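Sharing a structure here in structure tokens format.
A protein chain is absent from this complex, but the other protein chains hold their places.
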Amino acid sequence: MSLKMDAGQLQAFMMQEFPQVSNDFAIDRLAPMEIDLRLKVADRHLRPGGTVSGPSMFSLADCAIYLAVLAMIGPQGLAVTTNGSIDFMRKPAAGKDMIAKCKLLKLGRVLAVGDVLMFSDGMEQPVARASMTYSIPPR
Amino acid sequence: MSLKMDAGQLQAFMMQEFPQVSNDFAIDRLAPMEIDLRLKVADRHLRPGGTVSGPSMFSLADCAIYLAVLAMIGPQGLAVTTNGSIDFMRKPAAGKDMIAKCKLLKLGRVLAVGDVLMFSDGMEQPVARASMTYSIPPR
Amino acid sequence: MSLKMDAGQLQAFMMQEFPQVSNDFAIDRLAPMEIDLRLKVADRHLRPGGTVSGPSMFSLADCAIYLAVLAMIGPQGLAVTTNGSIDFMRKPAAGKDMIAKCKLLKLGRVLAVGDVLMFSDGMEQPVARASMTYSIPPR
Partner (left out) sequence: MSLKMDAGQLQAFMMQEFPQVSNDFAIDRLAPMEIDLRLKVADRHLRPGGTVSGPSMFSLADCAIYLAVLAMIGPQGLAVTTNGSIDFMRKPAAGKDMIAKCKLLKLGRVLAVGDVLMFSDGMEQPVARASMTYSIPPR
């Protein structure tokens, strides 16, 4: 399986479709069935104490899997998340971006499943883990 | 078990600790081990198509369970989410607030578990379901 | 929505399709979109210490949601679990059956979502909580 969209095309698609959040994210790496997505951490992503909030990490994981799917199937139609699970394991480092390392474990005709490990930039141990299922609309 | 904080105290605590998001939420109902929390939907909560985004629902569920725990144990120390799972089942109604109906299923010494059903205001069928575990710091 | 199979038909279907496990379960109550399913606890369901094991509870939840779906759509085709999440909250009572109280939160054309609370017979507080998604094959 090969990519139907490259990083530039994905970023352009995001800017058009998700103008509110597209500046939050940057694609660090893209390969078939894989993406590394960076959350450019700003004040609005923080919880008291100054570290990245849970919902911001959920959003990062959700977006990483969505983009990994889109890169494989192209910008046709709207995939939607049907469910997800997330484990918060360590406190993020303060003042650091967060990187999601995402792999698609399944890309079926109707369902896609992705797995994500999230790291504070420069930390070796994962801060959080998430997996999500996307429902792919009929083409 | 009885409440250690009432709705006004919770709202005041939120405003002090989470100034970024406290205006997003309103407490519709509070009882021992239960809370109904309203997400006052604004543009920043929407995804393309104009309905409430997944991360906004995750944030609503997370906040509902957090406040339900806090209402029972009081404002001492910082409980943190250790994990959560969420099912997105229906499209939210456009232009409507979202209500989380939350029950604590367990309030232990170190772990609390809450369950949430989320509804578009006025809709009878749930839009999403979530459960989350909170780790309660030693007192 | 009304039932397409009653408790007797479900039990007969189970005995034919799942002879290995059908004697483990009994239908206590059946209504549209709801079922109460009993795990008749035997030695093979226990973990050290003599209480019901986690995998036995997973199996009970899985079976309850499967039967609730089947009761609504009839015995046509093979629904499969696509994912599930489970929270273990309390120690089960020793020597007691376990009852799953299951509600279908969604019964769509391709996906069904069910929610389950599990109780040791006679205990008021839930032992575990689970939710599962079933993929329904095209008819």
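In this document, chain identifiers A, B and C correspond to the written order of the chains, with residue numbering beginning at 1 in each.
Criterion: a residue touches a chain if its C-beta (ideal position, glycine included) is under 8 Å from a C-beta of that chain, and two chains touch if they have at least 3 such contacts.
Keep in mind it's a predicted model, so treat the numbers as computed, not measured.
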> In the intact complex, which of the presented chains make contact with the chain not displayed?
Replying inline: A, B, C
> Looking at A:Ser53, A:Ser120 or A:Thr133, which residue reaches the missing chain?
Replying inline: A:Thr133
> So which bits of subunit C touch the chain we can't see?
Replying inline: 17-18, 20, 43-44, 46-49, 54-56, 58-59, 62, 78, 80-89
>> I need the residue numbers on subunit B that touch the omitted chain, in ascending order.
In response: 82-83, 85, 110-111, 133, 135
>> Please output the residues of subunit A touching the missing chain, sorted low to high.
In response: 85, 87, 89-90, 105-106, 108, 113, 115, 117, 125-126, 129, 131, 133
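One rule holds for everything that comes next: only the chains that are shown with their structure count from here on.
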> Taking every chain's C-alpha mean, which one sits closest to the mean of all protein C-alpha atoms?
Replying inline: B
>> Could you work out how far the Cα centre of subunit A sits from that of subunit B, in whole Å?
In response: 23
> Between subunit A and subunit C, what is the gap in Å from one C-alpha centre to the other?
Replying inline: 33
> subunit C: which residues touch two or more other chains?
Replying inline: 85, 133
